[in-house]
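Only a part of the assembly is drawn; its chains keep their places, and the rest are absent.
So that you can tell them apart, the chains are marked A, B, C and D in the order they are listed, and the count of residues begins at 1 in each.
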Amino acid sequence: MKTTPISRAVKRSLCALFASAPLLLVAAGAHATPASPVQVAESQRYERGIEVLRDLNNGQSQPVFEAMRKEFPFLADSTASYALGDVWGRQVLDPKSRQLAAMAAFAALGLRGFFKTHAGYALNMGASPEELKEIVYLVTVPAGFPRAIEASQALQELFAERGVRP
Amino acid sequence: MKTTPISRAVKRSLCALFASAPLLLVAAGAHATPASPVQVAESQRYERGIEVLRDLNNGQSQPVFEAMRKEFPFLADSTASYALGDVWGRQVLDPKSRQLAAMAAFAALGLRGFFKTHAGYALNMGASPEELKEIVYLVTVPAGFPRAIEASQALQELFAERGVRP
Amino acid sequence: MKTTPISRAVKRSLCALFASAPLLLVAAGAHATPASPVQVAESQRYERGIEVLRDLNNGQSQPVFEAMRKEFPFLADSTASYALGDVWGRQVLDPKSRQLAAMAAFAALGLRGFFKTHAGYALNMGASPEELKEIVYLVTVPAGFPRAIEASQALQELFAERGVRP
Amino acid sequence: MKTTPISRAVKRSLCALFASAPLLLVAAGAHATPASPVQVAESQRYERGIEVLRDLNNGQSQPVFEAMRKEFPFLADSTASYALGDVWGRQVLDPKSRQLAAMAAFAALGLRGFFKTHAGYALNMGASPEELKEIVYLVTVPAGFPRAIEASQALQELFAERGVRP
């Protein structure tokens, strides 16, 4: 995790370099031809989102996300470009605090699968299992006990998959 | 804020003292007679919640909360004892992270008044106005743009009341 | 309240009489001409809903409901015929239990205005102010503290309007 | 689909005929004895709902709905009479627009099964797979990305069952 901001900073300076050489960037883009300034920028936002996703996911790609790309290209693009690139790629909040806040929102809304995925990202961003449990406990107050209990069951699955002991 | 954990630690050691002298504690309790071990403990949980509330609220009491006590005593008691004392009084998560996560949950559920109150507590716990805005931005992803826009309006009110400049 | 089931039973036997004399019923219906069996039945469902509403509301009509009729006739009709007539007019559950359950649902969903209206009906159906408060307390568990606190504020308004003392 | 309004219109004129001959209608009703004007009208609303359901479902009955009738007769009756007959049987909005709007509401509320069923009806009412995807994309704005992603997964299942290619 500690290397992440650094490697990101490195990539950013590379981006700054590329910014004055759009053709190079286009070569790395997904939908590269024909090259227009918009496509460059769009593929850049997309690439940034994919980079954020890899950082969150310990360098691995998300299979669910890949499946979405074939049938729902706009949703895959906007999830990568907007949700991951624009929002999750912001630098003001540290990644661990962002994940804990996101977990609280997902749990409160009863979005169990998203809660579990982002709880896994929280572990990857340096949060401890004990801190994850605190989010579950906290959720009883704004959203009631059932949403917290559902979230605890999702965490139990995650901990079992990761080999986290109680 | 920095003095808070210290003063809390001091009160805790006082509590530890009181624990072996229940009658003294009862004397400080709200519903003091007749003294039973349960009443001691209940009033202790309640007092702890009130203390947490004062810490969050820069030493001031909450007028909304006071109004609730007369007509809905159980709700006031459980908000103080359980929500504030048991949950918000926990020590694993730092107070700023807890507030940011709580803000995300309140915003996602459309609980505008609670979002604003807890955003104010977040400022008191050392979060910057910029960090509060990040929670609003983040909420667009799990809960959509309207909940984020509502939350931004609540923050705007809070910032105006506190004299925070954009 | 106690006279309600009786007067309802009386009206029901009148209805049974009318049932074999549709023209009489049509004369009492709102949209009376031309008389077809469907119109008779529809106006009968509507009338039953209005009757249920008057029973809940201590014999008074609901001004909000009247306003809806001009611009949203289908919504007014279906609220009267389906929601009030078909559902609230059912006889298996006693009116007080139904109101308490409805209050819990409205509070859990954050429907404050509807919660307050139905809390008023609950009082009219014989529930005590203390029983209404229990619903508020209960709601903390399935739906969290904010929804319960909002409901307590709605009850506070209702109690003030009705002159109910803490 | 284009033949639907016509066949419906034909049935309506038949209904108009039956209206002056209630006994004939009662003979076709489900709960025919004893014949009262209300029962005639109720069974007519129910039949109209079942007709709407068959129109939406390409002439087939809904097995889920049939199962509901045995144990929850009032819910089955009101789903047919009110939801399908009264609401979905209305003529102001064209069936395709109604289905697209219903899909947006179901997706926003996280009602995945209902979303999928009504997406299937939307295809039957002439909506293209591309239009269905637009509803999914739109939902990111009012309800956030998770609800849209869930809806995209439901559409993926539907498209697979129907043999719709990306």
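In the analysis below, contacts are C-beta pairs under 8 Å (C-beta built on N, C-alpha and C of every residue); 3 or more make two chains touch, one makes a residue touch a chain.
Keep in mind it's a predicted model, so treat the numbers as computed, not measured.
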Legend entry - Total copies in the full complex, given that 4 are placed here: 6
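In the analysis below, only the chains that are shown with their structure count from here on.
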Legend entry - Taking each chain's C-alpha mean as its centre, the one farthest from chain A: C
Inset, instruction - Report, in degrees rounded to the nearest 5, the angle of the rotation taking chain A onto chain C when the C-alpha atoms are fitted. - result: 180
Inset, instruction - List the centre-to-centre spacing of chain C and chain D in whole Å, with centres computed as mean CA coordinates. - result: 28
Inset, instruction - Could you please state the distance in Å, as a whole number, between where the Cα atoms of chain A are centred and where those of chain D are centred? - result: 39
Inset, instruction - Check each residue of chain A and list the ones that touch at least two other chains. - result: 83, 106, 109, 111, 114, 140-143
Legend entry - Residue ranges of chain A in contact with chain B within the complex: 83, 87-88, 90, 92-93, 96-98, 100-109, 111, 114, 130-131, 133-135, 137-143
Legend entry - Complex contact set, residues of chain B against chain C: 67-68, 70-72, 74-75, 78-79, 83, 106, 109-111, 113-114
Inset, instruction - Show which residues of chain C lie in contact with chain A when the two form their complex. - result: 140-147
